[in-house]
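A single protein chain has been omitted from the complex, and every remaining protein chain is retained in its original position.
Chain nomenclature is as follows: A and B, assigned in order of appearance, with residue numbering initiated at 1 for each chain independently.
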Amino acid sequence: MKRKFSLAPAIFVTFLMIPVYWLLIMSFKTNGEIFGGISFVPESPTLENYHLILSDPDWYLGYVNATIYALLNVIISVTVAVPAAYAFSRYRFVGDRMLLFGFLAFRMMAPAILLVPFVEIFSRLNMIDTYAAVALAHCLFNVPLAIWILEGFISSVPKEMDDIARVDGYGFPRYFLRILLPQIGPGIAVTAFFCFMFSWIEYLLSNALTVIDIKPIGAIMTRAGGVLSADIALLATASVLGMIPGVILIVFMKNHLARGFSMGRVI
Amino acid sequence: MKPARENGRAFGFLTPALLVMTLTGVTPMAIVAYYSVHDTFAGNSFIWIGATWFRQVLTSPDFLGALARSFGFSAIVLLIQIPLGIFIALRMPAKGFLASLYIVLMAIPLLTPYIVVGYLWKVLSLPDIGLVTAAAGLTGLDWSMNNSIVVWATLLMMDAWHWTSLIVLLCYAGLRAIPDDYYRAARIDGASGWAVFRFIQLPKLKLVLLIAILLRFMDSLMIYTEAYVVSRGGPGVSTTFLSHELVQTATIQFDLGEGGAMSVIYFLIVLTVSWVFFSLIVPKERGAA
Partner (left out) sequence: MGLSWMAWTWPTAAFFVFVVLAISSMGLWEYRSPGGNPRRGVFGLDTTRGDRLFISMLGSAFIFLAWLGLYGTPLWGGLAIAIVWFLFVFKKV
């Protein structure tokens, strides 16, 4: 379809980018300059804020912690979701619709609803302040997400593949690992990226389930921002660093974004 | 009836996922439901008290106010973002470098940590040094965060910044799936731009829009972190939404029963909305299609 050049998307993207630009320049300013008034270009750009965050373990360990439990969550989510998605894609079984709906409902549930029982369960299990607790809690929305995305990818592999492999004498485990998994490789990558990101950006649960040792970066920012004389430049720098994984993901996944965000319903 | 062997196999594959969801979904929900009908002293012994908490919550102005504010917020969010998202998607270039660039830039807010979104908009609306405050000042508006209308406007603008791209991305993907022949046929028939939208594009966007509306509705109804960072529920309780009320009750006042009752009501809302959309999105015969 031919379309005339339109200004609307450009204006919209500008509206989105102004706050991002604002954040970025604040990270190169000093607090003195920020409090001095509005300016669109830093007077004397400084890397001091970045240097401070990347050299102070209190700060940079926040990113390390968030990365560890996000990766752990990706491993759990993808591992349990691949076989489940296979079942939804290939079999009709008692209660299949209801189960698929159940997973969707858990994706739609607010973490706030389950905050108290999560704290309760993980403290009974002596797992508060462990990576596993946060990683498991994030499965609440990431396992359903992974199942829905992967179901779409597996359904696009023809079912005849299963039958041909069986005729050729492939046992099921060998078929699954050698033929099916490589076929849905891109799907697994999309799923893993999105699970990582949704774990990375979540705040409420990761903050509530950690105490001191493994606080994620969001919690460290809250603590730093809570004091009266908030260090705006430093918080802006921490924010910019927190956005980097998302930007990397977007560049890698730019052709699969709709699929990931729509839970695999849009190709 | 399906063969029993298939059932067994399917549930074999599902077991790991079901186990994880039992731990992270079903058990917490059961605990919340349990709290909602029991009274407790310091979380030690529990006494059955029936519907008392529900009665208390359902007649509490705090809860009903938060419920109304949350639904109001979601309604405005949908009214702004859905038409805006569709409009932008229709105006996007079909392909080329510019289209890719737009998509990459648009996706950035979607994957920004919630805490950063809140923090960014808090800074933007600070007095004297905030960009939004300054821009509003140019038009003569006093952007004071003590004014609840200003705070609502800030939150709505923040949410539009954060999530409108989701609608654009999904609709854009949906639009690109329409074959060129459709448009060619429409041109031969001399269809107007509105007719093309109403009879070709909109029907094809139905599925995409259903998903977009479901996601936007549920996520805006449960907004917590960003809004809390910006306004802390205030001024007064003017931006205290459902999640804030719930977290406040359950973790700060430590009213497990009342919090539990709220959670159950919230859960019922989630179930209802999800079910309506699920019935529309997933065809009855979940066939190969």
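Here is the rule we use: a contact is a pair of C-beta atoms (placed from the backbone, for glycine too) under 8 Å apart; a residue touches a chain by one contact, two chains touch by 3 or more.
Fair warning: this is a prediction, and the values are worked out from it, not measured in the lab.
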| item | value |
| --- | --- |
| Those residues of subunit B which, in the complete complex, touch the missing chain | 1, 31, 34, 37-38, 43-48, 50-52, 54-55, 58-59, 265, 268, 271-272, 275, 279, 284 |
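The definition used in the following text is that only the chains that are shown with their structure count from here on.
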| item | value |
| --- | --- |
| Centroid spacing, where centroids are CA-atom means, of subunit A and subunit B in whole angstrom | 16 |
| Footprint of subunit B on subunit A - complex, ascending | 1-3, 5-6, 8-10, 12-13, 15-20, 22-23, 26, 34-35, 37-38, 76, 79-81, 83-84, 86-88, 90-94, 96-97, 99-106, 108-121, 136-137, 139-140, 143-144, 147, 155, 159, 197, 200-204, 208, 217-218, 221-222, 225, 232, 235-236, 239, 242-243, 245-247, 249-251, 254, 257-259, 261-263, 265-267 |
| Footprint of subunit A on subunit B - complex, ascending | 2, 6-7, 9-14, 16-21, 23-25, 27-29, 31-32, 35, 84, 87-88, 91-94, 100, 102-116, 119-121, 123-124, 128-129, 131, 134, 161, 164-166, 168-170, 172-174, 177-178, 180, 183, 207-208, 211-212, 214-215, 218, 221-222, 224-225, 229, 242-243, 246-247, 250-251, 256, 259-260, 263, 266-267, 270-271, 273-275, 278, 281-282, 286, 288 |
